[in-house]
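Only a single protein chain was left out; the remaining protein chains are all shown in position.
Per-chain residue numbering starts at 1, and chain names A and B are given in the order in which the chains are listed.
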Amino acid sequence: MYIDFSTSIYLKEGEKMNRKILIPIVAIVAIAIIAMGVFAYQSLSTPTQTITLNGAGASFPFPLIDKWAAEYHKIKSNIQVNYQSIGSGGGIRQHTEKTVQFAASDAPLTEQQFANATNSLHIPMTIGGVAITYNVPGIPTGLKFSGEVLAEIFLGNIPKWNDPKLAELNPSVTLPDQNIVVVHRSDGSGTTYIFTNYLSDISTQWKTTVGKSTSVNWPVGIGGKGNEGVAGAVSQNPYSIGYVEFIYAKKNNLPWGFVKNSAGEYVEPSLDSFSKAASFAAVTLPRGDQSWSAVSIVDSLVNNAQATGAYPITSFSYFLVYKELNVLPNMNKDTAQALVDFLWWTIHDGQNYSADLVYVPLPQEVRTNNEATVRMISFNGEQLYKS
Amino acid sequence: MKPLEVEGKQSMKTTRKPSTFIDNFSVRISKILKKFSKGDNLFKLLTAVVASSIFIILGLMVYELTIQSQLSIQRFGIEFFVGTKWDPAISQVFGALPLILGTLATSAIALLIGVPVSLGIGLALSEFSPKRFGFAVSFLVELLAAIPSVIYGLWGIFTLIPFLRNNVYLPLEAMFGFIPLFSGPVYGGGVLTAGIVLAIMIIPTVSAVSRDAFSAVPDTQREAMISLGATKWETAKTVMSYARTGVIGAIILGLGRAVGETMAVTMVIGNKFQLLPASLFDAWYTMSAIIANEFTEATYDLYVSALIEVGLALFFIALIINILARLVVWRSLRLVRGIARE
Partner (left out) sequence: MDHYTVRKIIDRSMRILAYFALIVALIPLFSILGEVILKGASSININFLTQPSPTVGEAGGGVANAIQGTLITVGLASLIGVPLGLVSGIFLSEYSEAKISSPIRFFNDVLSGFPSIVVGIFGYALIVRAIGFSVTATAFALAIIMIPIVTRTTEEAMKLVPATVREAAIALGVPRWRTIVSVVLSGAKKGIATGILLALARIAGESAPLLVTMGYWRWWFGGLNQPVASLTLNIYIFAISPFENWQALAWGSALVLVMLILGINIIVRAATREKYK
C-alpha cells in the first residue's frame, strides 16, 4: 500500500479525528497480540533442542528435498531442514560463501568454483531428466524432437512451428503456422546447465555462441523464474516451448516431447528412461572430495549408440557440503551430526520417496560412492558417521 | 512603547513596567519558560536527534550501496549505464541500459494510461459529484492502493494476461500487425501489460492527490465561473489549470511509484534482457525486476556488485523523482494557500 501524505496537507483546519476508531483499533491490536501469543506458545512447545539445517540451491530437486524435509522431521522431530529453491547458481554461491550448511546443484562445481570452495564434497542425491515441454493447441504429448532441431529452435534459427525441419520429424502431425515462443530460465539454474550441456554437445553453433552454464545469454525467448516460472510461462503462452525438470511438466499437465537419443530412438522422459540413462552412462564417479567438473551423464550418452531406451537429457543432482564442517560459522557438534545423519538418510531411506515424484532412485554404484563420501565428513577432525 | 517579545529568553530585556493584560501574560510565560528551559532544551535536542536519523538512514544507504558496487563501478565505469550486454556466464560483462530503458518505458506507459484516468477520477469525484458520493467512491479507489504488489502480480498472471491476450492483443496484432509497435509474437505478458498493471497501481496516488489539489482550489473561482454561465466541464478546466502544479506533483509522485515497483512487474513483464522490445507485446526487463530475479543467485562477486549497482542507479532515479515531486507539491501548496487567504 502506498500512503501519500501530500493529501493530508490539504486537510482543512479544525478537522477532528473520529472517536469511533478507538474500538476497532483496540480490537485489532488485541486479536493480533493474542494470536501471536498462541503461536509463540505453540512454537515453544517444539522440543527445545531444535536443530535447523539450512540449505539452498537448485529448483530441480526442490520437490524431493522438501518432501525429505517433511518426512525426516517426522522421524527426528527435533531436526528441521529448510531448503530454499533459488537455483543452482545461488546454491553454489551460498555454498562458497558458507552461508548455508548444505547446498544443492544440478551442475557440478567447475574447476574454478571447486578451487574457490576448497574441500567441497559432491554427493549426487538423485537423478532427474529435463523435459521439453510445449503448449501448442491440439498437439498432445509426443511431439518428436532431435537435438539439432532443439538447438536451432533455442538459437532462434527455427522461428515457426511448421518449419520443415520439425515437420519432417513429425510427419503425422499438422504443425501450425505460428511463431515459436521460447521460454527459458531467468535465474541461474542447474536445469539450464544440463540443457545447455546437451545443446553444446549437439550443436557447434550453440557451443561457441551461447555455451554451457547455469546462466547464459539466451539468443531468443522470455524468461521464467525457476522451473515453476518456466512451466507457468509455457502453460500460459500458446505456441510456446520450454525446458523444465520433468515433474514440473507432469504436475502442470503440460505435454512433453520425445527426444532423439544417440541410439536413434525417440524417447520420452520417464523413470525408466532416466534410469537407463544413468545405467548406460559410463560415468566413473570420482571420489567425493575430488573435482566433479567433468562428470556429466549427458556427455557420456551423446556418443553412445548402444544406449537404448535412455533419455539423453538426464543428470545427477548434487548435494554440496564441506568435508570439514567447522569452516561453517555457527556450527557445532550436534548440528554437524544432524547434517550427516540427514545426508545418510537421504541417500538410503530417502530414495524411497523418489519414484512418486518421478525422480530416479540412486543406482547401487552411486550409493556406495556416496557412503564413502559421507564418511569423509568431519567436525573438528572427528569423523561424524560412525556405524 | 516597545512591544515586548513573548518567545524564549529574549523577553524581559527591557525594564519597562508591563501595562497591558497581554504584556502581563507574556511576562509570566517567559518567566516560566526560562525556569524550565533546561528540560525543554534537552527534549528538543533528543527529539531532533531521533528525527535526524532520516539523514543517517539515507546517507548510510548511499554509502553501503556505493561501497558494495565498487567492483562493478571499477570494472565498467560509465560504460555500465550505456552497456547493452548482460552476460554473467561467458564474458561476465554487465550493462544496464536496457534495464533503464525498460523501467522508463513501462513507467511512461503507466503515466500515459494512468494520468488521464486519474484526472478523470479526480474531476468526477471533486467537481462532478455530490460530496457524499465522492466520499464513498474515493474510498474505494484508495483501496486499490492497499492491495499488496504480489497480489497484483498474481491477478496479472491468471486474469489480466489471458484477458488481454485474447481480447485485446491478438485482435490488435491482427489488425495493425504491420506497424512494428503492434507486431507479434504475442505473449500476453510484456511491456504493455506491465505498463497497464503499473497504471492501475498508480491511479490511487495520482487521483487522490489531484482530487485534493482540485478541492483546495477556493470555491470563489468556481462560483465566478458559474456566474458567468460556464458548464461544469468548463469550470473543471479552470480548476485544473489553477491546480496544475498540484497535478504535476501528483504525476511525478505516480512516476516515483511506478519506477520502484518490483513484484507486480516481474510477474508479468516476461523478464527478457534486450535493448529494445520488438513491439508492445514483447517481453522486457526493468531494474527492479532483474534485482528481484537474480540477486540471490548471483554466483560471483562481480555479478552481485553489478546488481547492487543497478540498485544504486534505481536509488538515485527514485531519489530525483521523489525530490522533484515533493518540491512541486510543496510549491503548489504554498501557492494555493497563499492565494486562498485573500
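Here is the rule we use: a contact is a pair of C-beta atoms (placed from the backbone, for glycine too) under 8 Å apart; a residue touches a chain by one contact, two chains touch by 3 or more.
Keep in mind that this is a model prediction, so the values were computed, not measured.
For the options B:68, B:245 or B:299, the residue in contact with the chain missing from this view is B:68.
Residue A:225 is the one among A:225, A:260 or A:276 that touches the chain not shown.
Across A:84, A:135, A:170 or A:335, the single residue that touches the chain missing here is A:84. Among the residues A:69, A:127 or A:169, only A:69 touches the chain that is left out of the figure. Although one chain is not displayed, chain B still touches it through residues 25, 29, 32-33, 35-36, 39-40, 42-44, 46-48, 50-55, 57-58, 60-61, 64-65, 67-68, 116-121, 123-125, 128, 131-132, 135, 137, 139-144, 146-155, 157-159, 200, 203, 207, 231-234, 236, 253, 256-257, 259-263, 267, 288, 291-292, 295-296, 308, 311, 314-315, 318-319, 321-323, 325-326, 330. Although one chain is not shown, part of chain A still touches it, namely residues 1-6, 8, 11-12, 14-22, 24-25, 28, 32, 35-36, 39-40, 42-43, 46, 50, 52, 54, 56, 63, 66-67, 69-71, 80, 82-86, 99, 225-229, 231-232, 247-248, 251-252, 330, 356-357.
Quick note on the criterion: only the chains that are shown with their structure count from here on.
Averaging Cα coordinates per chain places chain A and chain B 38 Å apart.
Across the interface of their complex, chain B is touched by residues 1-4, 6-7, 9-10, 56, 84, 86-87, 89-90, 92-93, 113, 179, 181, 186-188, 210-211, 213-217, 221-225, 232-233, 236-237, 239-240 of chain A.
Of all residues in chain B, those touching chain A in their complex are 85-90, 145-148, 157, 161-162, 184-185, 187-189, 201, 204-205, 208-209, 212-213, 215-216, 249-250, 253, 257, 266, 270-273, 283, 293-294, 296-300, 326, 329, 333.
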